[in-house]
Each structure stands twice: as C-alpha cells, then as structure tokens.
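Note that one protein chain of the assembly has been removed; the remaining protein chains are unaltered in position.
Going in written order, the chains are labelled A and B, and every chain counts its residues from 1.
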Amino acid sequence: MSLTDANLVLHVSNFSVDYGYADEAIRAVTDVSFSLGRSRVLGVAGESGSGKSTLVYGLTRLLRAPGVITAGDVRLRLSGAREGEIIDLLAATEDDLRAIRWSEISIVMQSALNALNPLHKIGKEFDEVLRVHDGRLSKSQRRQRAEELLALVGLQPDRLQRYPHELSGGQRQRVMIALALALRPQLVIMDEPTTALDVVTQREIVSELHELRERLGFALIFITHDLSLLVELADEIMVMYAGRIVERAPALDLYRAPRHPYTLGLMESFPPLSGERVAMTGIPGSPPNLKTPPAGCPFHPRCAYAHDRCRNEMPPLNDIEDGGRSVACWLHDPASPVEVPVSLSRRGDTTPGGVK
Amino acid sequence: MKSLRIPRSPKVIVGLIILGIFVVLTVIGPWIAPYDPNANTFIPNLTPSWEHWFGTTTLGQDVLSQLLVGCRVTMVVGFIAGLVATLISIAVGLAAGYMGGRTDEGLSLLANVFLAIPGLPLLIVINSYLPAGSQANPLVVGLVIALTGWAWGARVLRAQTMSLRDRDFVEASRIIGEKRWRIMWSEIGPNLLPIIAASLLFTILYAVGVYSTLAFLGLTNVSTWNWGTMMYWAQSNNAALANEWWWLAPPGVAIALVGTSLALINFGIDEFINPRLRAAGLSARQRRRVGLARRPRLGFTPVLRQSTVDPKKVS
Partner (left out) sequence: MASNSIDEKGNHGVTTLLRRLAIYLFTAWTTITVNFVLPRLMPGDPIQQLIGKLQGRVTPEMIAAIKAQFGQGLNQSMWTQYVHYLTQLLHGDLGVSITLSSPVSDVLSSQIWWTVGLIGVGAVVSFFIGTALGVFFGWTRGSRADVVIPAATFLQSVPYYFLGTILIMIFAATLHWFPLMGAYDPTLSPEWSWTYIASVLRYGELPLASIVLSSLAGWMLGMRNMMVTTMSEDFVLMAVAKGLSRRRVMWHAARNAVLPSVANLALTIGLLVSGSLLVEQIFNYPGVGNLLVNAVGNEDYPLLQGIFLLITFTVLGANFLADALYYVLDPRTRTAAVH
C-alpha cells in the first residue's frame, strides 16, 4: 500500500485498534480503509461509542493506553520543506512524530476547556507552538501572527490576554481552531468540535470552517454524530458503527439517498438542515457491547431489515453503484432475499424523510 | 449505585495481610507474650537470642513481651479514636453537605477551625489539664485524639455529599417524597462508602501515630505498655547512644508496618475513587510478554501488528 496519487494527503488501509490485551481486549476499530485528497473534507459520523475518536487518535498515534494499534498501514504525504516525502505513521519513531505534529497534522478536541492549559493565557498557547516549531520568529512576529490567526476566526486581539476560563465556549473553540491552523498544517482533525456548543454557534463555526478551508486549503477530517452538520462541510462522509465503516459516499448522495439502515436511522435522529421539523424517530436499542459483539452484521439486533444471513455472516464493505460509494449491508447484495426498501434505494437527487 | 468493590491489587492484599497479623496480635498478644513485660530479672542489654527474640532492655526486661503486650493498647486506642472520629466526621459531613444553608456554614466553620489548629500541641495542652487518672486511661486519651482528628474526614465527606445531593437518583427519591434521613442513608450513604473507608484508615493512622507520640513524650502513663512507651524508655535510657537497635527497632518498625498496611489498603480505595490512578491494562510484566514497551508512553500508541482479541469474538 502506498500513497501513489500525488493528490492524496493521507492513505489508511486495514486499520484496527484494540483496547486492552488478551482476556480484557476489545476491538474498537476494525479494518478501516480510506484515503483523503488534498483540501478535501472527510466527515466521520456515528453514534457515540462507534469508534470515531479511537480511529483518529489511533491514526495520529495519540491514543492513550490501553489502546493498541493491531493492524493496518497509515501513510501521510508531507508538505512545505519536506514536500514529496511520505511518512509511515505506524513505523515512525517518537522524534519523527514530533517533527510532523502540528506542522503537518493538527487536532481540535471536543472540549476546548479541557484542551487548553488552564494556567496559560491564550497568547501563550500561540506563542508556544510558534516558538517551538519555528525558532526564527521573533517575539513580536509571533504575537502578530497570533493576532492574525485570531482575526481569521473572528476574535479580537485582546483575547490573547485572557485565560481559557474567561472565554465563552464558542470563543474557546474558535481559539482552538485558530491554534490548529497556526502552522498551516495540511491536515486538520476535528473531533466533535461543536458538540458542546449551542445550535446557533455550531452552525456559525461550521460555516466559518467552510470558508477557512476554501481560503487555506487544508484537508479536514471532521467527526460528529450529527449527520446534518456534515452535509454543509464535507465532500465525503464515512459512517461508522461498532468500529467499522458501514457506509461511505459523497456527502450529498449519502444525505439524500442513504443506503445503510443505520445511516437512515442516524439521519432520523437529527432534525434536517432546513425545512419543517419532522418527528425524530432515531434508532431503537443501543450500540453493541464490544466485549461480546453480535455474530454476523453488528447492526442486526437493531435493524428493521435484518434477515437470516445478517445474523450469521458479516457483510463486507462493497462498492455499489459503479464504485461511487460503498456500503456494508446484505440488503444491497444481488442475492438478497429481502427487497431493498424504498427509503434505502432513492436516487441521489431526491430527499429523504419527505423534506423538500 | 456502585458497590464497594476495591480493586484486588497485590498492594491491597499485602496491606490486608499485614493489618490482619497485627489485629490477631492485638487479640492474642498479651497471652502469647513469653514473659511479664515488667519483669526486670533478665540480664540487661542482651542482643536477640532464642530466649529473647528481640533481646533485653538496659533494665533487664524482655523486648518481645513488651512489644506483644503493647500491641493491644496501641491498636485499641488507634481503632477507637479512628472509629469515633470517623463517626463524628460522617455526622458533621453529611449534615453539612445535605442540609446546606446555615447548618452547613456553622459546621464548616467548626471543621475549618479544627483543621487549622495544630493537632498535637492542642492534644498536649488538653492532655496536660486532664486529671492524672484520665491521663493514664487510654480510652480517655483515645477520645481526646478523636476530638482533634475528625475535621479532615468531615470536610471531604461534606464535599462529596454536596455533589451527590444534586444527582439524579437523589433528586428522584426526593420527588417521590422519601424522608430526608432515608435518602441520606439509602441513597447517599453507599456512594460515600469508599470515602468513609479512606477517612477511617487515615484517622486510625493518625490516632496510632499521635497516641504513640504522646506516649513517647512521656505524656501518658509510662507504665502502661504501648509502643510509644517502649520508645520512651529506650530514649530515656539512651538506647540510641549505646547502639541498642534491638530495643529501638521493634516498636518503631511495628508502628511503621501498621501505617504501611493502612496506606496500602488506601491505595486500593484511591484507585476505586479515582479510576485515573488505576494502572491502564496490563502490568509491566504482562506488557512485556505481549511485546509492548514496559510503560505506556503519551503520544506514542504502540503498534502490535497482531490482535490479542479472541478471534471468535470478532465476527
């Protein structure tokens, strides 16, 4: 596996992560493969506990014990001075990793309040990353850069003098975004950056991100459990369930015409972006206990279309509809005894849920 | 609601074993003591031998017998003081934390005052005003120790009660109309157990330490055998200058072992209260066996290239 296409930033294949070892081990991410193009936005969706965070923290080697990467290959194409170099993240040494952290990959965590050092003023956070990664910048240059970055996310320069607890939730998350862009990384990972915020602020930040991406051209992996949020932002969406990718498709296609029963359920758990509010039906039951995953399709205990095959055989992630998208569901197998229901066979240009 | 399941780590087990031994000695110590601890009929300053496992003192007394007899008083005072102090702290902490308002203000102030006053000097002063008979009575001394030792536990329990008070299940039973004391007892109580246990361990530790310190200073009855009085006699006979380690070491090491056992058990409770302290995953040895670095490193997730999950469990 490699990163032959020069337009790809990240290539992941057969990536698996366990928590714990031996008797206590659970498989939290199983056999995930995807690649991400330059300046593209990949959305990752799924209920809480489906393995989204484990996936991205694993890829970046930031996952804490007892997390262990048990299989896969992760390659990152470097930019800037190291343009053209490709680094194998799973074989990298600590020093290799340190050299690319923040300058090539940066991350925004769910809770900005927890992610910012409570004893540091905002200014110091910027100053530190700029100083550590670029020794040539003078103090005043670093300060000027920090002010520019804050302006990028619509914050006043006086915020640099504040401590994290003195800012509002939205301001803190904007600070985190500005900080993530400080070294112009080519890949930014955001793990539910808006989940803790109110709906209005969520929308604001998402549209700001959209603009920023257009302007600065970084690639983005954006995690959320709110699918409707992704449609605005993402080029492609990956839906995860029980540590696996169950559906992957271009954002609008996935949103308008889901193919996996779980994706459909996810969408019905959130009000649509526009139009009338419809009753949210959600998904009955809860995600499986990864210690004792169900046999066959992990979604079958909650799936309205489950049939015998689902209970015994694991559906592979297969390309459908000429390779534009893929889904892991027996319904879409040509030999499926159950007819694909209307809700899962719409054409990409219709909208689900009766919303125009 | 969580039940009190203390992690069964080697630390906790070792702690329980050591404590168990001393509890047994508390009961049977005076009976199995080979000699009368006061008998000064032996050859003085004998080093340890078969007849005198821990040797004899300058006064010709058997050290082992003093240690065994002294165990009971030391431990009983420690446990009584610890229990009484913990009861006070439960009463004060729960009342302050649950009632809030003026009750809380008053009780918290009381606890803060007791926390701020240095305990040992206060004890020494109170003790010196006690009538001679009471000074010699370990029970009275134990109660006075309890009086100076409850505040820390009360403070911690108060904080925990306050945070529990507003949680859902307590709120729910309040809405159903359960009586206050019933809510406290049945809903809040079990959740406070680990903290109560920790504070009991600490106060016992404190009480054993303080009681033997008072005894070492000769401020309790110096003819009641406990580990502090043993040190008192050793000190006043210049055992250190004469290098009589067999006389000094037994009481000191005994107190240290009791303290260590309580602290080891507390490690388990700490890990129960604060899961972040729990070692993540395997022990160092087990990690090595599966091919991982001995210690997990922040920001360097290990790559094992083989899953240890039972393949049957992954469909």
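Simple rule for what comes next: a contact is a pair of C-beta atoms (placed from the backbone, for glycine too) under 8 Å apart; a residue touches a chain by one contact, two chains touch by 3 or more.
Predicted, not measured: the structure shown is a model, and the values here were computed from it.
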item: Option touching the unshown chain, where B:Met231, B:Ile269 or B:Val309 are the choices; value: B:Met231
item: Contact with the hidden chain (one of B:Ile21, B:Ala39, B:Ile117 or B:Leu139); value: B:Ile117
item: Full-complex contact with the absent chain, from B:Thr26, B:Thr86 or B:Ser108; value: B:Ser108
item: Option from A:Val17, A:Val129 or A:Met267 whose C-beta touches the chain left out; value: A:Val129
item: Residue ranges of subunit A at the interface with the undisplayed chain; value: 60, 62, 64, 97-103, 106-107, 109, 111, 114-119, 121, 128-129, 132-133, 163, 165-168
item: Contact set of subunit B toward the excluded chain (per top definition); value: 11, 104, 108-109, 112-113, 115-122, 124-132, 134, 152, 155-156, 159, 205, 209, 212-213, 216-219, 231, 234-235, 239-243, 245, 248-249, 251-253, 255-260, 262-264, 267, 270, 274, 276-277, 279, 284, 294-296, 298-299
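The rule is short, and it goes like this: only the chains that are shown with their structure count from here on.
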item: CA centroid of subunit A to CA centroid of subunit B, Å; value: 49
item: In the complex, subunit B residues that touch subunit A; value: 280-282, 286-287, 290, 292, 296-310, 313-315
item: In the complex with subunit B, residue positions of subunit A that touch it; value: 16, 18, 20-22, 24-27, 30, 57-58, 61-71, 90-91, 94, 97, 101, 291-296, 298, 314
